[in-house]
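Removed from the display is one protein chain of the complex; every other protein chain stays in position.
Chains: A and B, in written order; residue numbering restarts at 1 for each.
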Amino acid sequence: MTSSPKPLTLNPDRLFPSDPAQRAIARRLYAEVTPLPIVSPHGHTDPSWWATDAPFADATELLLVPDHYLFRMLYSQGVPLDALGIPRADGSRAAVDPRAAWRLFAERFHLFRGTPSSMWLDHVFAKVFGLRVRLGADTADHYYDAITEALQTAAFRPRALFERFGIEVIATTESPLDPLAHHQAIRDSGWSGRVVTAYRPDPVIDPEHEGFAAALERFGEITGENVYDWDGYLRAHRQRRGFFAGMGATSTDHGHPTCATADLPAPQARALFTRIATGEFTPADAELFRAQMLTEMAAMSLDDGLVMQIHPGCFRNHNRALFERHGRDKGADIPLRTDYVHALKPLLDRFGNEPGFRLILFTLDESTYARELAPLAGHWPCLFLGPAWWFHDAPEGMWRFREQTLASAGFYNTVGFNDDTRAFLSIPARHDVARRVDCAVLAKLVAEHRLEEDDAAEVAADLAYHLPKRAYQL
Amino acid sequence: MTSSPKPLTLNPDRLFPSDPAQRAIARRLYAEVTPLPIVSPHGHTDPSWWATDAPFADATELLLVPDHYLFRMLYSQGVPLDALGIPRADGSRAAVDPRAAWRLFAERFHLFRGTPSSMWLDHVFAKVFGLRVRLGADTADHYYDAITEALQTAAFRPRALFERFGIEVIATTESPLDPLAHHQAIRDSGWSGRVVTAYRPDPVIDPEHEGFAAALERFGEITGENVYDWDGYLRAHRQRRGFFAGMGATSTDHGHPTCATADLPAPQARALFTRIATGEFTPADAELFRAQMLTEMAAMSLDDGLVMQIHPGCFRNHNRALFERHGRDKGADIPLRTDYVHALKPLLDRFGNEPGFRLILFTLDESTYARELAPLAGHWPCLFLGPAWWFHDAPEGMWRFREQTLASAGFYNTVGFNDDTRAFLSIPARHDVARRVDCAVLAKLVAEHRLEEDDAAEVAADLAYHLPKRAYQL
Partner (left out) sequence: MTSSPKPLTLNPDRLFPSDPAQRAIARRLYAEVTPLPIVSPHGHTDPSWWATDAPFADATELLLVPDHYLFRMLYSQGVPLDALGIPRADGSRAAVDPRAAWRLFAERFHLFRGTPSSMWLDHVFAKVFGLRVRLGADTADHYYDAITEALQTAAFRPRALFERFGIEVIATTESPLDPLAHHQAIRDSGWSGRVVTAYRPDPVIDPEHEGFAAALERFGEITGENVYDWDGYLRAHRQRRGFFAGMGATSTDHGHPTCATADLPAPQARALFTRIATGEFTPADAELFRAQMLTEMAAMSLDDGLVMQIHPGCFRNHNRALFERHGRDKGADIPLRTDYVHALKPLLDRFGNEPGFRLILFTLDESTYARELAPLAGHWPCLFLGPAWWFHDAPEGMWRFREQTLASAGFYNTVGFNDDTRAFLSIPARHDVARRVDCAVLAKLVAEHRLEEDDAAEVAADLAYHLPKRAYQL
């Protein structure tokens, strides 16, 4: 190769509008929020990182293997998951040299041009690892070596990075079956980092989850309740929610295929549960049970104060062959059109006006932002809007979220940013993107004389820091 | 309090793009439409204001109590409607000091940052009342006193404001049961202001309206027709439409939950009506009857020339407890996904090619702008698109309307602006926002060399003045 690698630069004005008037305002707003710590109220990092503080293995294992944004794009262009060493459903992995996997990725990094992944990764490469050339076929080995070597040093241990990133608090997500041993170990270690859990009961609520029967049995063992009885099942939830809250949890999270809720009379709910618990249920029963359980969870939130989150509307495991080979969460999840207006009414009519109740809604169907979600959040006291989620977390998606929710929900029925990631190193990059986009949105409002700059500065700080703390009671 | 209140300014370039090239063009276009009078072809102001010309009571009664954009946002953040003195379903009101209600609002005015309400109100505060500081907790009393005092002066009587606002004509909306006494009084008074009515027959067409049976009975009394007979019922409509037209009406308006239309054979229509009139109908009957009545209304429009409007797609009274306590129109209405393509076909196949017929469509489902509404309006001779409506009347919503309808419908299958408000004082502000946004949209087209500025100036004047006059035959 004769040409030298292309330089990697991280422009200080990135994501700000290029119009000079807007850019100047965005810079000033951003300067004020830059020092604020990171509050990460919802995500999927692994608590064992901070419990053990063991070093990360190598570039591929840290950055590529856990990131379905990356390997789904590579798969879409013909790279088999086995060639990247992505785990299989049975827990095995193809014998792949991690450097070879990294090269496959590096050679195709142009596929990510303009995507959020390339922004996040360039931020990680430049800011965290100090790399100065762009990733590509010609720099694959340089990258692999530089990153893998850095990871062996003390400064790149999980706790050191946590502190370097300025994380004030981070929430992980666990199943009710999780003993929270890592969270206990973190607490016992005396380390000052604040890592809390969140209660995600889908495995013991979704009867169509492939592991439901086993999970239910285990749920009974852990809690000592008769979870095949409706009352015992609900008591088991209350017990585990209490345990999670004791380990710092301030929220629950629910990932259902729809946002359906139900408010059945007790005898009907009990009869439905009997069909569910005995495995003799129809798909309609399963949907109704999930719907009923959202209302039951709301009822418990009124008692224990956990903030409720619903992440609905995804068709999971759309690729049958890939699911059979590689299992869940392998980049084959596709958003669905989602209704909120009819779906939420049973729960809202029961609890929607309760002063103590808070329900944070997310969506993968942007057509609901202006039509359903913002009007709902702009009326119901309990409702707040989570940020642009998953397929919509690019700068364009964040702009659409603000531009389509602002009129009816304002800024103050939203809850600031969630990074919602298991890609730990990208957390500062993701929060930085969100803050920059919010500052850009505000700068446009100021430049078009719809908001005064002093008010915009208050909003910027609220979105970056105060609203997530308040919404999640952190 | 030691800090002085923040200044309130109304920048002359507000809502124009900050790009200097676009802004300069927008200024020139806007300067040409500024002098044009206001044509308000659809809205919900109270004709008694101009009939009696009585002074408005106070700031709270004039600006807060009638404006569901405001109290729904306050309610979403935990302020009970009773604390604001919002009327209850039984007509009573909590005993609330209007100044205390105003303070609750003022303390929370930051909730409206970036929303259209804050733009409209700041315009009212600055232009109508000459206020020079921003509304907030510290200025609540100053605002309350200044506004309430002004309202006692002659210059703030309804007719004086109508003239000051440069309103050429305004349409109100009345039920067929309304005797139009206020409109008659306006005519009898010799005052020169032009206030016309519009025929809104929902109360005698929607069998699921809680007052339908009583309204139907009254419909018969007023018209002297046997309204329990299909032919008599239709004759009663024709009679009242004629009466409304005689009082200046040029349009009808229909607020149905969907846009469904039907074109039943006469015997089926008659049999359906019998079920409706006797109260022995299913929800499907009710929907079919509303659908059939849209087609019947179109048939009558062919005869009497009234322009037809459909405002579909809202889930009314989404909050059961709030509906029971406070009744309709209290900010708990949520848009629904809405189909137009199948829904309108029966009506269109019957009347859609008739030269004399005009049907103006609105939507709360923006996903239909580019997909359904613009293609329909860009083909059917009878169809025109009403402006961005209700939840979509913010500047962002207006931009989306233009950007998503322009390709297939052009500018000339749209009808300019409707303020659609009962907030009288905000009418100049709302028309000003609409004109500014349209000029901004045109300025972008000119700056990107897609339209010459002389042609854009013609379009700007058409959108601001000529198209609404033509579309509504005013």
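As a working rule, a residue touches a chain if its C-beta (ideal position, glycine included) is under 8 Å from a C-beta of that chain, and two chains touch if they have at least 3 such contacts.
This is a predicted model, so every value here is computed, not measured.
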| item | value |
| --- | --- |
| Touch with the omitted chain, as defined above, among A:33, A:298 or A:332 | A:332 |
| Chain not shown: contacting residue from A:30, A:112, A:212 or A:273 | A:112 |
| Residue of A:126, A:185 or A:394 in touch with the missing chain, whole complex considered | A:394 |
| From A:174, A:253, A:349 or A:366, residue that would touch the chain that is not displayed | A:366 |
| Hidden partner interface residues of chain B, rising order | 19, 21-22, 339, 341-342, 345, 348-349, 352-353, 355, 367, 370-372, 374-381, 383, 403-404, 406-413, 444-445, 447-452, 454-456, 458-459 |
| Contact footprint on chain A, counting only the chain that is left out | 6, 9, 11, 13-19, 72-73, 75-78, 110-116, 118-119, 134, 315, 318-322, 331-337, 364-367, 391-397 |
